[in-house]
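The other protein chains are all here in position, but one chain of the complex has been omitted.
Chains here go by letter, A, B and C, matching the order in which they are written, and residues are numbered from 1 within each.
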Amino acid sequence: MIKITNKTFDLEAEFKFVSSDTNGAYSFFLGTVRSDLSSSKKKIKGIYLECYEELALTQLKKIRSKALNRWKLTNCSIIHRIGKLNLGEKIVLVTTASSHRANAIEACEFIIDSLKIEVAFWKFHLLDNNEKEMVLQKSLDNEKMLKWDEIIN
Amino acid sequence: MIKITNKTFDLEAEFKFVSSDTNGAYSFFLGTVRSDLSSSKKKIKGIYLECYEELALTQLKKIRSKALNRWKLTNCSIIHRIGKLNLGEKIVLVTTASSHRANAIEACEFIIDSLKIEVAFWKFHLLDNNEKEMVLQKSLDNEKMLKWDEIIN
Amino acid sequence: MSITLKYFSWIRVKLKKSHDLIELNQTISFKELKSNLILKDPIFKEIFEDNSVKFFLNLREIDDENQTLSNGDILAFLPPVTGG
Partner (left out) sequence: MSITLKYFSWIRVKLKKSHDLIELNQTISFKELKSNLILKDPIFKEIFEDNSVKFFLNLREIDDENQTLSNGDILAFLPPVTGG
């Protein structure tokens, strides 16, 4: 299941969607809004998430299929928030299910790494006085993604 | 937090225990009772988990400390069930929190890998006619643990 | 024929709009459209000179500048993504 939503979500409820007696191992990655300083050293009050929804859904479907095939997952779900989020709120949840744990864990990491550099979401930090500051892509995320090319292709 | 319990647990509630605005990234590993065939090719009805509780708590504390230090985690919790469990029930939950995702994910895998071969729990498959069958340690789990020795020491 | 342009992230902010509907009298290539847009607004020069910006035509990344555009096409301008 892939979901792009402006509502928050409950981990137990999302687990129930992918849970099955045949799985055995589940890996979850959850990203939340971290209280931090922006690149201009201002205090972050929250974030705004922009999305090209039709494209993001297509891209997430492709990543999900790759992961299902490569790691023989029994299930996989990806949820991503859009819109305005406060500090501490959930941004993204990746859930992978497998009969064996190493597969579930590796696939989950592949999905979040792919999402970070391939999927049409853009993050803005919300600062004081309604100021928005664009978040820049991290070169580290790009480098991290390169290692998957050897594994997945 | 470390918990050994004969009660089930809720993922959202467990997340709340470790959640904080300063974290940003959470990795979870959840193990559940998988419907499977036992080593004698009989259908599994559930499992029974035996534990040397005082020792297991000491061992889990050590593993948790290692992970907190090595991966600079901001939080970490481990919950493990004991007693009789039905198919599909949650056995173990490892949660790691960090400001960066790679650390949270790797630490989570280290903890579950360590738990599988170092901590005083023993699993029995419950079969028909109240028959119990001991689960054997997997050599693969032992081999997987060896790779951590280079990383952690 | 008409083509929809969709702008995201800093491109949307800079252009102060999320999309444009442009009307054309004849078929043109992506390359020709780029020249047209730069003539209309110099901001597009900055956009097209930025190697990190990607262009998606009907949800597929453009890999050939000579690709021709058709009526109803949706062309999206995507700065590097930062979700997750």
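We take it that contacts are C-beta pairs under 8 Å (C-beta built on N, C-alpha and C of every residue); 3 or more make two chains touch, one makes a residue touch a chain.
This structure is a prediction, so every number in the text was calculated from the model and none was measured.
Student: Of the chains you can see, which ones touch the chain that is left out?
Tutor: Counting the whole assembly, the omitted chain is in touch with B.
Student: Give the residue, chosen from B:A25, B:C76 or B:I112, that touches the chain omitted from the document.
Tutor: Touches the omitted chain: B:I112.
Student: Taking the entire complex into account, which one of B:L68, B:A102 or B:V135 touches the absent chain?
Tutor: Here the residue in touch with the unshown chain is B:V135.
Student: Touching the hidden chain in the full complex, which residues of chain B are there? Just list them.
Tutor: Residues in contact with the chain left out: 31, 49-52, 54-56, 58, 80, 91-92, 112, 115-123, 134-137.
Just so we're on the same page, only the chains that are shown with their structure count from here on.
Student: For chain A and chain B, what's the span in angstrom between their mean Cα positions?
Tutor: Result: the chain centres lie 24 Å from each other.
Student: Measure off the straight-line distance from the CA centroid of chain A to the CA centroid of chain C, and report it in whole Å.
Tutor: 27
Student: Hey, how far is the Cα centre of chain B from the one of chain C, in Å?
Tutor: The separation of the two C-alpha centroids amounts to 50 Å.
Student: What positions in chain C touch 2 or more of the other chains?
Tutor: Answer for chain C, listing residues that touch two or more other chains: there are none.
Student: Residue numbers in chain A touching 2 or more other chains?
Tutor: 31, 112
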